[in-house]
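Missing here is one protein chain; the remaining ones are kept as they sit in the complex.
In this document, chain identifiers A, B and C correspond to the written order of the chains, with residue numbering beginning at 1 in each.
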Amino acid sequence: MTDAADADVKYRVSNPAYAERVRASFGRQAFMGFIGAEIAEVAPGAVEIRLPYRAELAQQHGFFHGGIVGTIADNACGYASFSLADAASSVLTVEYKLNLMAPAAGDLLIARGRVLRPGRTLVVAQADVFAVREGREKQVATALATLMLMAGMADEPHDQSTPGNKSLGMDGTP
Amino acid sequence: MTDAADADVKYRVSNPAYAERVRASFGRQAFMGFIGAEIAEVAPGAVEIRLPYRAELAQQHGFFHGGIVGTIADNACGYASFSLADAASSVLTVEYKLNLMAPAAGDLLIARGRVLRPGRTLVVAQADVFAVREGREKQVATALATLMLMAGMADEPHDQSTPGNKSLGMDGTP
Amino acid sequence: MTDAADADVKYRVSNPAYAERVRASFGRQAFMGFIGAEIAEVAPGAVEIRLPYRAELAQQHGFFHGGIVGTIADNACGYASFSLADAASSVLTVEYKLNLMAPAAGDLLIARGRVLRPGRTLVVAQADVFAVREGREKQVATALATLMLMAGMADEPHDQSTPGNKSLGMDGTP
Partner (left out) sequence: MTDAADADVKYRVSNPAYAERVRASFGRQAFMGFIGAEIAEVAPGAVEIRLPYRAELAQQHGFFHGGIVGTIADNACGYASFSLADAASSVLTVEYKLNLMAPAAGDLLIARGRVLRPGRTLVVAQADVFAVREGREKQVATALATLMLMAGMADEPHDQSTPGNKSLGMDGTP
């Protein structure tokens, strides 16, 4: 899976500049920078997020915290879906379910998200999360998510003091 | 809900020092300190986690990142369950499902977790997450989680170089 | 909770004839009649479904089959949401998560559904399921569901030979 060539493009791309848009949005998520996550791969309907281990990201046993696993799984589903959105639409996570399968012990965490069903309004996506130790990947979690395409919703920052901001709807949600 | 007095104790407490044990374990989670979360209340089968807003915790619209919402929801379910564990047992999150209901816009995020079913091995817990803005709480998410009580599993840090560590079982999971 | 009076109406009713519409739709679900389920109570944003035990509904241990528990939990979330829809809208279940807490052993199964978040497009609802044995209720499951309001979608039967039926959208889903 690379940005440049997708021999096996499964989904219709609405925005030819999807990869740049995904990377720019990811770059605007301050929390991703804070924990040190990067978006490694972007394809139509699929992305890969990587996060090196740091002691600050641990739970009490020294492994990656479950919240970190959930965070990059959720984000991998979100950006896999966002890659199929047209240039004027954004994506919101409606809900997700995460199964933790093994302790996230390793030097690197990788989340691979892919779209299962590209709906007009609702998208179903799945992400698998792997911990890499001594060069070997081991699956530590899987997530199944529902996302919503928001037509005409910008992906730029909001002013929190403007609660009535139209771009997110009346209460900022669907 | 306070540590000191619980007029309406719904669940049997296995460890009289449950509140201290919950707080000590929370204190060992480096990630909680990194994001600035604190455990505000601990009762039998229920906890409250609070997290003030910081720009580092934001997604692209300036709200709390969904991963942050999921993190404290998961942790609120986990420590609500841990409060009922006996002194020699620990708790693992098996899975959780999170519904995001509104943007997490505010100065403070509060997650309140409670045990729904205190099983001998499996615990079902739920957490509601609220954003506080101008002193008013608004629910932004709810999570439904399954957790597992691990008899004889320590809550102290592991040495990541010792993959065979007995206290977590063969692969560190159930 | 009764049809007639709701002292504590929490949600705005869009269709004054909501209770009749819920009961009529429930009556059109052949599967509900097949298993013997009835809708016992309808209030704004909340319903109760009851299902007496029959040997045909059992799994291998003689308890209500888990699929039966999931069916009435899903339906309780669906009709709780449908009670808030306007007269020209219908409701689809997007997804649900079900936690089974105890064997569904008893003479009667009761599912109580309630809306947690009444959105304009998406609704979050929860249902608790109880088994009644010797007159005592015991909770056996809880479900957390996401539903979608479909404006202008009829609630009457479709002709399966007409796949292009507009009222459900191109592929019959959001």
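Going forward, contacts are C-beta pairs under 8 Å (C-beta built on N, C-alpha and C of every residue); 3 or more make two chains touch, one makes a residue touch a chain.
The model shown is predicted, which means the values in this text are computed figures rather than measured ones.
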Task: Among the chains presented, those that the missing one touches - done: A, B, C
Open item on the list: Going by the contact rule already stated, which one of B:71, B:126 or B:146 would touch the omitted chain in the full complex?
Closed with: B:146
- [ ] Quick one: say which of C:92, C:110, C:127 or C:149 touches the chain that got left out.
- [x] C:92
Task: Those residues of chain A which, in the complete complex, touch the missing chain - done: 97, 99, 101-102, 116-117, 119, 124, 126, 139, 142, 144, 146
TODO: Against the chain that's been left off, what residues of chain B make contact? List them.
DONE: 94-95, 97, 119-122, 146, 148, 169-170, 173-174
Open item on the list: Which parts of chain C face the unshown chain closely enough to count as touching?
Closed with: 25, 28-31, 33-34, 55-63, 65-68, 70-72, 74-75, 78, 92-103, 105-106, 133, 155-160, 163, 168, 171-173
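To be clear about the criterion, only the chains that are shown with their structure count from here on.
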TODO: Select, from all pairs of chains, the pair with the highest number of C-beta pairs in contact.
DONE: A-B
TODO: Compute the distance, rounded to whole Å, between the mean C-alpha positions of chain B and chain C.
DONE: 31
TODO: Measure off the straight-line distance from the CA centroid of chain A to the CA centroid of chain B, and report it in whole Å.
DONE: 23
TODO: Would you give the residues of chain A that are in contact with at least 2 other chains, written as numbers and ranges?
DONE: 94-95, 97, 173
